[in-house]
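Note that one protein chain is taken out, while the other chains of the complex remain in position.
Chain IDs A and B follow the sequence of writing; residue 1 opens each chain.
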Amino acid sequence: MGNPMKIRAANKDGVTEVKVLVSHEMETGQRKDAAGAIVPAWFITELVAKHGDKVVLSSEFGPSVSKNPYLAFKFKGGAKGEKITVSWKDNKGDSRSDEATIG
Amino acid sequence: MNNQRRTVLKSGSGAALLGMLAAAGIITPGMALADWNKAAFDAKSMADTLKALGAGSPADSKDVQVTGPDIAENGAVVPVGVASSLPNISMVAILIEKNPNALAATFVLPEGTEANVQTRVKMGQTSNIYALVKSDGKFFMATKEIKVTLGGCGG
Partner (left out) sequence: MIQRLLKTLVGVATIAAFAGSVLAQDSKVADELAKYREALADGNPADLLEVKGEGLWSEKRGPKQASLEQCDLGLGPGKLEGAYAQLPKYFKDTGKVMDVESRLVHCMVTLQGFKQEQVTRQWFSKPGQDSDIEALVTFIGAKSNGKPINVPASHPEEAKMAKMGEYIFYRRSGPQDFSCAICHGQEGKRIRLQDLGNLTTKDGAGTAMKTWPSYRVSQGAVWTMQRRLIDCMRQARWPEPNYLADSIIALETYLQKNATGTVMETPGIKR
């Protein structure tokens, strides 16, 4: 399930800015361990952000997104107190969802 | 009424089948939302990646900006942003020319989401970074070189 994400969402002048920090290894599949064996690829493939029920960002990642991915984006609308939900899933089938309130 | 419909769906055989598949690890929740573009992420060169994204040979545009430092102290974490003032942008992608696979990430922007996305990527070496955007169904591109340095002991 992974560790919780850190989601910040703030509305200013009718635009909501969302900043997401995800806890994930984002292993490329090209790195070798100390014994010389390839460390298998393990990375987030999809990340979706919703404002209420509406998708506001839908992204696909490759393994070259940095470890502990960071993402910032803005959408029109959103009001203080409303919910932002961010969900991801990775190439091993693991997934996670976290929520934040727009401030 | 809506609630009732949901209840029916939940107990219906479709949902049960989905549940079974999920339990077996064949599909995971949310998988049905979108299909990861394997062809584009597996492509090595810029040209193949653009082809897999259906972008062909995009025109350079001054209205697309790639932001990032001129020099990155470490290639493992390079902050990159894409912004554009072009109308109706539905998709943004970040490509790194000299990485083993050029495509780093794609973002689908529904109406109302601004064409202004920031993330962090890995760079194997100094390279051009490309921002690709789809505006009114057409593709445009911009580029910036980011140098990757080797640092010292890390302060």
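The definition used in the following text is that contacts are C-beta pairs under 8 Å (C-beta built on N, C-alpha and C of every residue); 3 or more make two chains touch, one makes a residue touch a chain.
Just so you know, these numbers come straight off a predicted model, no measurement behind them.
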item: Which residue of B:52, B:77 or B:108 touches the chain not shown here; value: B:77
item: Chain not shown, touching residues in subunit B; value: 68-74, 76-77, 79, 120, 149-155
item: Where the missing chain touches subunit A, by residue; value: 3-6, 19, 21, 23, 25, 27, 39, 66-68, 70, 72
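The rule is simple: only the chains that are shown with their structure count from here on.
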item: For subunit A paired with subunit B, centre-to-centre distance based on mean C-alpha positions, whole Å; value: 12
item: Subunit B partner contacts - residues on subunit A that touch it in the complex; value: 15, 26, 28, 30, 45-46, 48, 54-67, 69-77, 87, 89, 93-95
item: In the complex, subunit B residues that touch subunit A; value: 25, 28-31, 33-34, 36-37, 41, 76-79, 81, 96, 99-101, 103-110, 112-114, 116-123
